[in-house]
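Presenting chain A:
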Amino acid sequence: MNWDAWLPVLVVASSLLPGLVIFFLREGSHRLRTLLNLAGAILKLVLVGILIWGVFHEHVYETRWTLAPGLDVVLHADTLSVLFVTLSTVLWLVTTVYAIGYLENAPHRSRFFGFFSLCVSATVGLALAGNLFTFVIFYELLTLATYPLVAHRGTPEAVRGARIYLTYTLGGGMLLLIGTVWLYVLAGPTAFVEGGILDSLPAEYHPQLKMIFLLLIMGLGVKAALVPLHGWLPQAMVAPAPVSALLHAVAVVKAGAFGIVRVVYDVYGVNFADQLGLLTGLGIAAAITIVYGSLMALFQDNLKKRLAYSTVSQVSYIALGTAILGPIGTIGGVVHLVHQGIMKITLFFTAGNYAETLGIHKVSEMNGVGRRMPATTLAFSVAALGMIGVPPVAGFVSKWYLGLGALEAGMAAWVMPVLIASSVLNAAYFLPVLYRAWFREPGPVWPAEHIPAARLETSAALLWPPVVTATLALAAGLFAAAPYSPLEWATLIAHREYGL
Partner candidate 1 sequence: MTDAMIWLVALPLAAALATLLLPRSATAVAIGSGLATTVAAGLLLFGVATQGALHYEIGGWSAGLGIALRADGLSALLLMMTALVALAASVYASAYFSAVSERARFWPLWLLLWTSLNALLLSGDLFNLYVTLELLGLSAVALASLGGKHAAVAAALRYLLVGLLGSMLFLAGVGLIYAGYGTLDLATLASVVEPGPVAWTALALMTTGLLLKTALFPLHFWLPPTHASAPAPVSAVLSALVVKAAFYLVLRLWLDVFADVVTPAAANLLGLLGAGAVLWGSWRALRVERLKLLAAWSTVAQLGYLFLFFPLLLAMPPGPARDLAAGGLVMLALTHGFAKAGLFLAIGIIQQRCGHDMIRELDGTAQRLPATTFAIALAGVALIGLPPSGAFLGKWQLLAGAVATGQWVWLVVTATGSLLAAAYIFRVLGHAFGHRPYPNQPVTVAREEWPALLLAAMAALVLGLAGAPVWGLLEIGT
Partner candidate 2 sequence: MLTAQWMYGLAGCVIMALGLRGALLHASLLQRIVAINVMGAGVFMLLVAVAYRGPVLPPDPLPHALVLTGIVVAVSATALALALARRLHAEQEDD
């Protein structure tokens, strides 16, 4: 049995098959559903571990299936895909545990976990996509799988939020598709190759290539929440907390950012993109998004909305890193894919905990919550400090590399002010929250205390995930120099991209 060809498919199937079975389970079969979910997640983890080891040793894992003449679906594991797949797998496991706790006694759990698993399968397929055609397919499948999750609660606001989400993402998907088709007509099947493949095309195609780049980035930018295509993200906050966590840390937003990285590095090639003058435009869009997102976050009282705008801002660090020419900038952008994921998911987990345990939805209701829920608030604090860029949490590492990369590329003049302004703004909208949580006196009664204080401040399934991810965020920063750390892996990616 040729394992090398089957491994990528198995990674996708390990969540797809349990998901399909879960759809047909009765609402009451908790044990079986939990078993399927966790079994799939652990199996996926094991398979991804094998992938990591193999790719590090330059093994080739590739699955190829022909859909039509000249159009192959290719699943291929390279360094960048392994980074994203690992992030998705680890965070899926954590989010599954969290979701089981969060949705206790909620209706339609089979439908929820079914689509949840489909969503992860689509994300993993997208991560493993070996050419632009496959990427587009999984990109659209991701939209289809996440729509029912956003609409899950069934309230008019949920359905409306889901409709807005769909409008943006299907529109973006169409732009992405048109750009991809155009590129295929010009350049044939565009496989993802480190260093890009388009620099060999004759110069008369360059204006078309610029247009294609614009289309691709716009299409990807919808999911990656680049301003002004970010409008769906705050609206999608109507989804249950596990969905927001998954969407904002792992699946949808990262898929867009990951796509941008792929297009710049493995389709165009960073040097060629710079030659065409495309990196400057991308950098400016990223910079605007970073500042805008942070500014809007400042004015939000609703905690999840504040975190949503924070996501808008933070994900563009990845795009910014992509726009900075040079390996150090690349490392900063790519490693932030992982770091932002871990930190943001922690924040959403804790926001969900506040809502589920105490009925807290607004920042103004968070006075003194640190005393009632210390572990949760500690996790929140670690993640928030990471977002601001305080060492030794992981966020500091990303910002450091971004700044250093900008200096090296001679772009420090405008990148540094953006980074500094963003950190200041992050501090401005996170530090007051921390102050409130730890140092203010709580009100006489919480808005809606669903889970009374017992041995643990909230249910175990809700408590452990944010603690775990906060620890990971701390570890990613502290042990950044260790082998197999996200930073080391990002360095490997950068070296292979630049041919060092």
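Basis for inclusion: all candidates are chains of the complex that A comes from, given by their letters.
Simple rule for what comes next: a contact is a pair of C-beta atoms (placed from the backbone, for glycine too) under 8 Å apart; a residue touches a chain by one contact, two chains touch by 3 or more; residues count from 1.
Owing to the predicted nature of the structure, the values given are computational and were not obtained by experimental measurement.
This complex places chain A in touch with one candidate out of 1 or 2, and it is 1. The touching residues of chain A, when paired with candidate 1 in their complex, are 24, 26-27, 65-71, 107-108, 110-111, 136-137, 140-141, 144, 147-148, 151-155, 158-159, 162-163, 166, 170-171, 174, 177-178, 181-182, 184-185.
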